[in-house]
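Report on the following structure.
Shown here: the complex without one of its protein chains, the others still in place.
Chains here go by letter, A, B, C, D, E, F and G, matching the order in which they are written, and residues are numbered from 1 within each.
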Amino acid sequence: KRRQDDRKATSEDSPVYAAFQTYQKELDAKHDRTERLVKASRDLTTCSKRIIFLLHRVVGAANRLKILQEAEQKFGDAKNLLEKIARELHADGNGGGGNGDATHRYRRSYKWGVQEYIEALSFYHYCQHGSLIGYEEMLKMVEFPEAAPPSPPTAEDAVGNDAAKRSRDVLRLAVSPLDYILGIADLTGECMRMCINSVGSGEKDGLAGMCDFVRGIYDAFRTLNCTSGEIGQKVEVMEASLRKMETTCYNVTVRGSERFPQVEEDEE
Amino acid sequence: KRRQDDRKATSEDSPVYAAFQTYQKELDAKHDRTERLVKASRDLTTCSKRIIFLLHRVVGAANRLKILQEAEQKFGDAKNLLEKIARELHADGNGGGGNGDATHRYRRSYKWGVQEYIEALSFYHYCQHGSLIGYEEMLKMVEFPEAAPPSPPTAEDAVGNDAAKRSRDVLRLAVSPLDYILGIADLTGECMRMCINSVGSGEKDGLAGMCDFVRGIYDAFRTLNCTSGEIGQKVEVMEASLRKMETTCYNVTVRGSERFPQVEEDEE
Amino acid sequence: SVISNMAETDTNVFSSFQDHFAQDQDVREEIRKSVRDLDQTAREILNVVQSVHKTASVDIPSLCTKSREKFAIVRQQYAELQQKVPKNEYYRFHDHWRNVTQRLAFLAALIIYLEKETLATRDDLSSLLGVEVSPSGGFHIDLEDFLMGLLTLASELARLAVNSVTAGDYIRPVKISVFLGELNDGFRLLNLKNDALRKRFDGLKYDIKKVEEVVYDITIRGLK
Amino acid sequence: SVISNMAETDTNVFSSFQDHFAQDQDVREEIRKSVRDLDQTAREILNVVQSVHKTASVDIPSLCTKSREKFAIVRQQYAELQQKVPKNEYYRFHDHWRNVTQRLAFLAALIIYLEKETLATRDDLSSLLGVEVSPSGGFHIDLEDFLMGLLTLASELARLAVNSVTAGDYIRPVKISVFLGELNDGFRLLNLKNDALRKRFDGLKYDIKKVEEVVYDITIRGLK
Amino acid sequence: SVISNMAETDTNVFSSFQDHFAQDQDVREEIRKSVRDLDQTAREILNVVQSVHKTASVDIPSLCTKSREKFAIVRQQYAELQQKVPKNEYYRFHDHWRNVTQRLAFLAALIIYLEKETLATRDDLSSLLGVEVSPSGGFHIDLEDFLMGLLTLASELARLAVNSVTAGDYIRPVKISVFLGELNDGFRLLNLKNDALRKRFDGLKYDIKKVEEVVYDITIRGLK
Amino acid sequence: SVISNMAETDTNVFSSFQDHFAQDQDVREEIRKSVRDLDQTAREILNVVQSVHKTASVDIPSLCTKSREKFAIVRQQYAELQQKVPKNEYYRFHDHWRNVTQRLAFLAALIIYLEKETLATRDDLSSLLGVEVSPSGGFHIDLEDFLMGLLTLASELARLAVNSVTAGDYIRPVKISVFLGELNDGFRLLNLKNDALRKRFDGLKYDIKKVEEVVYDITIRGLK
Amino acid sequence: SVISNMAETDTNVFSSFQDHFAQDQDVREEIRKSVRDLDQTAREILNVVQSVHKTASVDIPSLCTKSREKFAIVRQQYAELQQKVPKNEYYRFHDHWRNVTQRLAFLAALIIYLEKETLATRDDLSSLLGVEVSPSGGFHIDLEDFLMGLLTLASELARLAVNSVTAGDYIRPVKISVFLGELNDGFRLLNLKNDALRKRFDGLKYDIKKVEEVVYDITIRGLK
Partner (left out) sequence: SVISNMAETDTNVFSSFQDHFAQDQDVREEIRKSVRDLDQTAREILNVVQSVHKTASVDIPSLCTKSREKFAIVRQQYAELQQKVPKNEYYRFHDHWRNVTQRLAFLAALIIYLEKETLATRDDLSSLLGVEVSPSGGFHIDLEDFLMGLLTLASELARLAVNSVTAGDYIRPVKISVFLGELNDGFRLLNLKNDALRKRFDGLKYDIKKVEEVVYDITIRGLK
């Protein structure tokens, strides 16, 4: 028993013990950071989902503008959560290879929230402009004024080339092209819902455009050379959505071109 | 187009619209509560896991008491989180059938945290007393002083019979027997770890007792008539743990009884 | 050593749970019986209301009366079920009656629509099914089950719109169209999770589209 | 209407991603090649150090020297790998080299133990493998990979304790026992999640138990 | 000794078990062959009846005659199968022929519908397939397999309703609509378990809806 | 008309089907009750026999006697079950009691081993469980269920070999080793399908290896 | 000694194995490159042909011409691939190109359909892809891959039928309906195993039903 105690006493003074004390701190810090990111991501998901539901109320609504304004406001909340995530990642800069690398290191913890945000943001953009929000334009939405030291350039350099030129005294959440793409994939599902709702609400004008919009995205996805397995499943769902939209356009067309018996009677 | 707008205008004044506004509030409230519970549960899991790791340091340690005191302190943090959960469930009392029913309604959102807490608590109890913490005793750990209206009696009535007699001006988290049982199931895994660590650290005295302790729990589980599928998997893991412990006891026994050649030489 | 043999104590501790779980099984068995009865009555009511789709002229008021008589049995059966569920443990056993309650909510809402062309409120359902309105009152209808019932109603009405035309009634589809529009506006207020209700709600737009097509056909032919 | 045909624009937007993903694939392909090389060298080092278990007397210093020579190649290969990984994207591609790095961390730690009977520090590893010590410095050894390497070391030393006895060396097992005890005390400070590292750490106690048994056998026979 | 005694017995015991397994495998192998034959004939009958969907005018009586000829083969094949199944072990091997029997039940019911526009009874099936009507009589058609066949019939008729219109026949869809309505009334009497049959029955409503929509299309265009 | 004729027949036909389903459900409900009872008794027997692993000295004869008393109840319960199963439909409902029968076969075989150190025969089981020996006799033990029970026995004996040593009994493991060897020889005669039984049998070798290692440990330490 | 002898042999033997593995890996690496190239070209062809669904008027002949140009590249790439596959080991590496070949078979069959409204034969494919027609000739198209391609074609044509109507073309759907009917007749001759091809074929009926409904919609509205 005495021998045990002796060994212990020395053990706690040993360099091994000291080293592991620092390892403990590092691991705990990483875990705590992950937890904070997961929480912020969950909140961001909830917030984004609510924006999407709000935007669906635009179809057939008298107060279209009011709804869009309300959405604008909710994006304020989303932005706060995004900033929380960005700062959390930036804070790991010291110990985790800079903001940029923290982006990759913790991606699994916050990607769901960010993708849902991209979905909401691109849906909002589509409702307003009828077009797809660009990657660069989206990146502007995740910039936050910052007096702190600049974050190094990140993945976006691979795509945008003026990113590097941008002012360096902002904090940026480096959303990866992959997460952007995955968010856009989900967007098509919301477009499908809006498309079919439009028919039910008697707003049949924009159908063909909506269909072309999603078909364009689908075609692009189908010919995208991308290794990420995350995309594969989404393309299947997207194909189903597109088929529903195509069928809807078909329905409206086929019934609009019906030859009525009375016409034939006239011909007689 | 005008017809649309007209319909909309009336729609928002309609009783249907009004009814759904209240439905919206109810659903949002439920979702928000779920989120808060999930977060508290995650924190509780982290906290409990750290307590368990701390307690494993007792084996072969010189400063056994210090470690137990440290654990005691961490249980303070856990208790705060438990209170958070209890208050959250209690707050749903108005709209969700009382605290008791909220316990069941939201169980899926917080059960992981609570089970991990039970695991930590029972492990602590075992380290101190070498025995299994009782259900009643555990329930005392999740009571919080409260001036607010009393919570109705709950599941524990089915098991404890003096529960009802207890003072009613406390807030209680009604941990179900099932969650208690599931926490205890996990406890056996930690006992197994401690058992084998004990051999490595030269503390072989309590081995048989540890083994009997876990065998008792295992025997009880094996003959428990319980429909919950949650238990089934745990019993398999428990069986594996017990077999490891039995093998460890076997190892110590068989080598302790070795007949040495020199003994035989003596005999010659 | 501190670690002594407590195996004996353990067995005692657990044997009280043995009782707990045995009781739990008994309660579930009893609940299952009540649910089976409710299920049977629900099936009978469905058989009655199904005839609304018959193309031959249907006497709707008498159909409603017949259904309401069956609902008296439903109330009795819910009363029995209610007695079997321990106080404040509605959600512990909710899965057992979730399904049948959704179907009964649908049937009740359908009858109320056929009678008054209004959307059933939770109060309406509460009186027809004989359960509490609010959760705090005890045995109630879970909000999401109620909403599921309303979405089934929407599908049934879309089907009715089609069959009404076959039976020569061009007014009902138009009314159904307005009604579903209001219902849709209501549902669009909700922030749903990715669950069964959301999936079911996604189907609503197809019902509305179908009815819109019927109304289109009627309008274009000047039958309205 | 506001909603116009933007399909054409879309295709343009995506074609830039096409490049992005193509580049990504190229980077990965290149990384895979470097990892294959590292893998090969790691296998060669393993072949060298394996002979430590040979029951015939082993010249450990020469074995260490030979291994250290191979580590010069490892450093070169890491340098090449490092150049292929874009700055600040260590964790984006981490999965590719995670495995081989854990094995090299183990081998490095083994050599350091055989040489000095101390636990390798991250600085030790850093010099042997030619990577940065701290994450902020760029291409480094992830802490969890380093720890995985140490746990593999523990298993190898437990095996060595057994084989030392077979080779007639009764001192080494005792030293290993003390060393693993210290390592265990260190590991027990960590709060691990339920992941691979935790699972591997759970195995440590069996290694320690095994060594304890060897020491017991030696002691009881008065061979110590 | 007891043990060596036992050992001997053991081997004997296990050899007798071996016989059991060998026989079991042989029986299954034989059954599989018969099922393969039935399968082939079922495919041929399907090829014959498929032509009912052809938009060009179809000679249904001759199609039925051709199918009935093939059913003579089916009867032979069932007779063979029957001889291979040990008495009283119908349900032990049921899984082997469950599938093909459901398909043949469907085909038989389709022919009977095309011939007489009535629902096939179990007697009808019994004569067409050459098996017993009731389970007590030996090799029979399991009721659930028969019902599965009827539900497949419903889907096929829904498809036929659509294709009839394309072929210019506006009367058949109306008849099919009535027929499916009655079939549905029949099924709704049954208290089905939560199994494959139930799931398949839940699909019946989509077939009915489809046919109702066809009848609607005919009606609103005054084609009825 | 033909159709209304059919309709009438339909309803009659389906009502007779309804009887079938109602009866089927009743039979299953009744069987489930018997199985629940058997399950309860099996659990009680397990509770008795599992004390064989206690390291404190166990009175095996009394343990066997107690178990045998419980088996009287089992026989009663099987008798009840048997009456509920329609003649010749053993395999239709087999899934219900498959599990509990395997467990009881194991328990019976364990008791017989503890009493006589021999392998239970099907006759032994037949008398203990009160069922027929051969399938032709009616309610019997399916051979594969019996074999599953024997494989569970093997695992339990492997565990017992370990615990016997802890309790100071060095003879039992040797006997168990011989017994499992012979059991293995028996099983290897069988040409098993690629199913659950085969998978379970593949696990037998681990039990055997475990016991061989126990015998090894005893032998090398001169304890045999 | 025998052992050292063996050791030497061993190493020699294993070095020769090492060659085998090294070669195998090299072959696979090379094949993977070719497949990646084929994949890229397949994607480019898809990009061309998918514009057939555009509702705006599409110049199909020019679309076919553009695709055929790309197929020249495909032929080249298959020629390269072919050289990398050791003679007689087509099926050893088949998994590598199975997927891309199925996709190219589909694309080729689509182009041939768009050009001539006929079903691609294996000869057609053989010339377009530049591979042998029959297995005995060396590098060929596995029959099941070819058939998978045809089933993908069926799905694509079902989609095209819908989009043709939207683009105002009421003739194409009718032609597609006939074509799919004939394709189905062909497939129904085959006695497929219970594998991926069978599963995919089971999906064909949904494509056919979809097209039949399109033809129905056209017919009932007098658009045919």
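Everything below uses one rule, namely that a residue touches a chain if its C-beta (ideal position, glycine included) is under 8 Å from a C-beta of that chain, and two chains touch if they have at least 3 such contacts.
Keep in mind that this is a model prediction, so the values were computed, not measured.
Engineer: With the missing chain put back, one of G:L81, G:L147, G:A167 or G:I220 would touch it. Which one?
Structural biologist: G:L147
Engineer: If the missing chain were put back, which residues of chain G would it touch?
Structural biologist: So the residues of chain G touching the missing chain come out as 2-3, 5-7, 9-11, 13-15, 17-18, 20-22, 25, 88-92, 94, 116-119, 121-122, 135, 143, 147, 175, 178-179, 182-183, 185-187, 189-193.
Engineer: Quickly run down the residues of chain F that touch the omitted chain.
Structural biologist: 181, 184-185, 188-189, 191, 209, 212-213, 215-216, 219-220
Engineer: Residue-wise, where is chain D in contact with the chain that is not depicted?
Structural biologist: Those residues of chain D that touch the unshown chain are 39-40, 43, 46-47, 50, 53-55, 159, 162-163, 165-166, 214, 217-218, 221, 223.
In this section, only the chains that are shown with their structure count from here on.
Engineer: Taking all residue numbers used at the chain E/chain F interface, answer same if over half belong to both copies and different if under half do.
Structural biologist: same
Engineer: Once the Cα atoms of chain E and chain G are superposed, what angle does the rotation have, between 0 and 180 degrees and to the nearest 5?
Structural biologist: 90
Engineer: Which chain pair shares more contacting C-beta pairs: B-F, or B-D?
Structural biologist: B-F
Engineer: Could you please state the distance in Å, as a whole number, between where the Cα atoms of chain B are centred and where those of chain C are centred?
Structural biologist: Distance between chain centres, rounded to whole Å: 36 Å.
Engineer: Distance from the CA centroid of chain C to that of chain D, rounded to the nearest Å?
Structural biologist: 59
Engineer: How big is the gap, in whole Å, between where the Cα atoms of chain F centre and where those of chain G centre?
Structural biologist: One centre to the other, that is 52 Å.
Engineer: Would you give the residues of chain F that are in contact with at least 2 other chains, written as numbers and ranges?
Structural biologist: Chain F, residues with two or more chain partners: not present.
Engineer: Two or more other chains touching the same residue: where does that happen in chain B?
Structural biologist: Expected reply: 7-8, 31, 201-202, 208, 212, 215, 219, 225, 255, 258.
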